[in-house]
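As you look at this complex, bear in mind that one protein chain is not there, while each of the others sits in place.
Letters A, B and C mark the chains in the order given here, with residues in each chain numbered from 1 onward.
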Amino acid sequence: MALSREQIAMRVAQEFKDGDYVNLGIGIPTLAANYVPKDIEVMLQSENGLLGMGAYPHEDEVDADMINAGKETVTASKGASIFSSAESFAMIRGGHVDFTVLGAFEVDVNGSIASWMIPGKLIKGMGGAMDLVAGAKNIIVTMTHADKRGNSKLLSACTLPLTGVNCITRIITDLAVLEVKDKAFYLRERAPGVSIEEIEEKTAGKLVVEGDIPEMTI
Amino acid sequence: MALSREQIAMRVAQEFKDGDYVNLGIGIPTLAANYVPKDIEVMLQSENGLLGMGAYPHEDEVDADMINAGKETVTASKGASIFSSAESFAMIRGGHVDFTVLGAFEVDVNGSIASWMIPGKLIKGMGGAMDLVAGAKNIIVTMTHADKRGNSKLLSACTLPLTGVNCITRIITDLAVLEVKDKAFYLRERAPGVSIEEIEEKTAGKLVVEGDIPEMTI
Amino acid sequence: MAGFNKVVSSYEEAMAGLQNNMTVIAGGFGLCGIPEGLIAQIKKMGTNGLTVVSNNCGVDGFGLGILLEDKQIKKMISSYVGENALFEQQLLNGELEVELTPQGTLAEKMRAGGAGIPAFFTATGYGTPVGEGKESRNFNGRDYIMEEAITADFAIVKAWKADKFGNCIYRHTAMNFNPMAATAGKITVLEVEEIVDVGELEPSQIHTPGIYIDRVIQGNFEKRIERLVTSKGA
Partner (left out) sequence: MAGFNKVVSSYEEAMAGLQNNMTVIAGGFGLCGIPEGLIAQIKKMGTNGLTVVSNNCGVDGFGLGILLEDKQIKKMISSYVGENALFEQQLLNGELEVELTPQGTLAEKMRAGGAGIPAFFTATGYGTPVGEGKESRNFNGRDYIMEEAITADFAIVKAWKADKFGNCIYRHTAMNFNPMAATAGKITVLEVEEIVDVGELEPSQIHTPGIYIDRVIQGNFEKRIERLVTSKGA
């Protein structure tokens, strides 16, 4: 069965290694912070200038001067550092952030991603997404495998305006974990109870299935 | 009579305006700090990362972690700020320092300056001089008008490797104050008792003498 | 002798010289760390045709959003806009122009403007609409685009504490774009919560040295919260 948002977030959290600096986009990526394995530590970077993002504040801790990149009130964890936007993106652009997790409208077999603009709809802007996909060492895209009408989001070539080119190597959807390389999606894991046939059917870009494809353990 | 080093420094200090941020090179420029008029305030920038350089320390104030760009022990004045070398040169390169005063081997009618390298002698490096001449809003060169053998240092074209091109607008020597424009040195003031003829004789580049040339008041 | 005393006593004085069709860089991220009183003064002055460079354009009725009410803004250079219905309406009507710029590129363009760097290369935006019409170049096997610096006639900046020299520190994540904005204005105006005595700020802990600051004014801040989220329980 397709994973829930929380289950996708759980699977994402399994990717983290002890000592990783991680930037989590809005939505499912942010949920991953709740499922970091107990035996490792990761530190969250928020691109408005906070390394060591903590939990949401209790009511008596709320401070208008302490927000995250989603403009939500937040706290700083012990050992956090705070700095300017230029420093924050020096960190991101310079490849010092180990992991970025973000959502997308489309990803293609070249590792290109479209996530910020749908022509004909109002354009709100890319925020830090273009910098993040250009800068992080490892990028994970989380999204549903297909849209609500069943159209695949894993394409031969993105149709929407791009956020970045040749930068995505790993995708975690409600149906599967896939690696992007050699102009194809390599199926690595499938959601419990989801068949390879269903994944093939919902993947428009070239899909490679090699050997046994294990089910994810959530 | 030709000015002494101290007198050149006194004349330099007359150029400063209240509220100027000033970077002073090693030698005569540094002496100018002693002659800032009593009715104005200037703040000294030292390019190793100190804005608000104070006096040399008393013996019991000496701190190895507090030095100036000449690597001398120094103090910070009240209201000083300390920052990285990148920030310091952002300040310089970005045109935020009002005045730079530095020495030179040669200056020419194009406002180009040679101050860091004499071929055949050991090359020690340009330090921050190239950044300073490229960045400051106003640059004053202080030097003797001619070298020890009587050869002019104010030339049609510099012969030594350059520190910067088209950047010098004002020169204060032991004989005169000159402005550099329209491919000529414009004589503005002469040292007390120094004749225009002597200045003409010791200026190899084109010299323009317009109207009365007052004597400097030191 | 004024020396380095940059404190002004009125908002009129703080924003004196601002004229129609000028470019203004504003610090802040969303509603966090914005120079509230300086924005209000621009509204009061009615200056229009402005190009405003800021990561966002506030919300309806607060922050830079209030400058939309009388159509004072001609063009926004931002990374993320549209928290705000009036913005959307003016954009669709063609009354407002937007130049979307990636957040990190925007921060770096401001820093470059203040630091005398006219242009730099970044991988951000290569191969996307942001890279269209810009020079691209390969360094060490990777493709980059050239981005040019941004400077402005005025920079309006918000800090926590400043001395009269303009030396200042920012509080928590209200720092954001303010340090770069401060360096990139021909005239930089700083609005602060508190003016402290010269010497009170530790020299090596000053975020923005006073050399970048032309005017300092003490303000009163509402500090509206855009998205209040709290943890429940202990």
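For the reader, a short list of remarks on this structure follows.
Convention: contacts are C-beta pairs under 8 Å (C-beta built on N, C-alpha and C of every residue); 3 or more make two chains touch, one makes a residue touch a chain.
Just so it is clear, the model here is predicted, and its values are computed rather than measured.
In the full complex, the chain left out of view touches A, B, C. Residue-wise, the contact with the chain that is not shown comes from B:49, picked out of B:49, B:79 or B:205. Across B:43, B:82, B:140 or B:199, the residue that sits in touch with the chain not pictured is B:82. Touch with the hidden chain on the side of chain A covers residues 18-19, 21, 39-41, 43, 45, 51-52, 76, 78-83, 87, 89-97, 134-135. On the side of chain B, touch with the chain left out of the figure occurs at residues 46-50, 55-59, 62-68, 70-74, 76, 82-86, 88-90, 92-93, 112, 117, 122-131, 134-135, 161-166.
Within chain C, the residues in touch with the undisplayed chain are 108, 112, 115-123, 137, 139-140, 142, 144, 148, 169-172, 175, 203-205, 207.
We take it that only the chains that are shown with their structure count from here on.
Taking the mean of C-alpha positions as each chain's centre, the chain lying farthest from the centre of chain C is B.
Inter-chain spacing, taken between the CA centroids of chain A and chain C, is 29 Å.
Computed from the mean C-alpha positions, the centre of chain B lies at a distance of 35 Å from the centre of chain C. With touch defined as above, residues shared between interfaces to two or more other chains in chain C number as follows: 111.
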